[in-house]
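A protein chain is absent from this complex, but the other protein chains hold their places.
Showing chain A:
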């Protein structure tokens, strides 16, 4: 494994998927704010303590060994969760295909899925969460799949019946793992021969068709149906729609992709050149995809496509340098971006206007996330700080100090509710987490009552001043620029200390997701750990309310306690290749 065995203290263990008795008996010293070097030399623990109980390492997800990111620094592994509800299979229903080479496989798969009814030639092997059954095709290959829904009797291998999938990119591949199984290995790998996948996003609200976006280092973007990929045997995307093909729009690297919430099928792609493009998945994109030259590189501007047939439909010029992260508020009203220039920018998405924003203490910002209620935005970056931005105050209200390196992932825990909260508005508390290149996961509690803001609050009317830009032409309207706050002074911002600091991986971290049951942490090299929340018996508050919506772009709202029977799950059919020979 990747862990260093440290023989002289007994901490070193291979980090199995459950806490070993020897490590659980050791008291955790990880709650200190600064993981000291001595501590970092020790092995990785398989649990960490919080006031509400222990989080235990439950599962790990990795990729097959030997796949190394070919270019250091270019491919940082990002994670996306996808929840697939049960529905009739829709193989072959995708509108167009950008991956024509795999067409043969796709057609074969569609045929085998019983679209054409029963012909006797099906020879399938079911692979649920457990890749081991790939080898067991001798026993299961003859199961019949008459009718589009087929029989569910063979699908129990999909561990607990929930169709929740974890996607992560490593090198030139995008892997899909079944979140709720012990199996470390992915159930599916998608190979990109031309360029590395960098970012991805899943639309939990997609009614049908494409729900997964993948952005590449080359600037290419694909939308696909995740279900269709899982049903296919190949390593290539099937039924994909290809956007920015051959750099027709831009050659700049994709840095972040996101579906616009509540706007069925609209998505945005952020690039390293400071531009963000708005696409509609239903559109072919055969029209003119060129946009006018950005007139003032320093000004935010939005240009709309010349033709209604064009895809992308708009270009937002946000800044001169890379956009490193984007996040929509859960209602889709606001879009936050962070970038190399150190600025957080918040836009009114519908009005295409810059509302507010501010600069990091110093250095680039790398990640951002909204609170469920849209009141706060977290950012993390190269100043090692976790910054809490208040939408009400339009300024930084707290700095979280505790990381020993850059902060690469932030998220609010929308499933957490304060053990002391009695529902009154007075004691609103937020739990959030951050991960850093120091390999640590930090958890924080934010209670606005406790934060003494040294500066007077901005008056409610302290709205940004707008410069009146003239409309140069009908398709290129220069939007007025809102006021961006300069970096605050160290003494002016209240500081937060982390509740928990835990070294979770041996490599720098890249991502963090909260789910109802667990916390997911990912490192740059594509190892994902799933830390299960304290069990109900350990927990003080066992009945957290399930909020609706997302706390981050990567977190689909998992439905509440639905009966397991309703999760008969997606058909996970991976055909052994000899089926087609």
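The rule is short, and it goes like this: a contact is a pair of C-beta atoms (placed from the backbone, for glycine too) under 8 Å apart; a residue touches a chain by one contact, two chains touch by 3 or more; residues count from 1.
FYI, contacts and distances are computed from a predicted model.
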Per UniProt, the name of the complex member that is left out, chosen from "Ubiquitin-like 1-activating enzyme E1A", "Coatomer subunit gamma", "ubiquitinyl hydrolase 1" or "serine C-palmitoyltransferase": "ubiquitinyl hydrolase 1"
Touching residue (missing chain; options A:405, A:418 or A:447): A:405
Hidden-chain contact residue, picked from the options A:341, A:413 or A:445: A:341
Given A:46, A:417 or A:439, the one touching the chain that is not displayed: A:439
Contacting the left-out chain in the complete assembly, out of A:186, A:433 or A:508: A:508
Residues in chain A touching the chain absent from view: 2, 4, 37, 40, 72-73, 272, 298, 319-322, 341-343, 359, 361-364, 382-384, 403-406, 437-439, 484, 486-487, 489-491, 506-508, 524
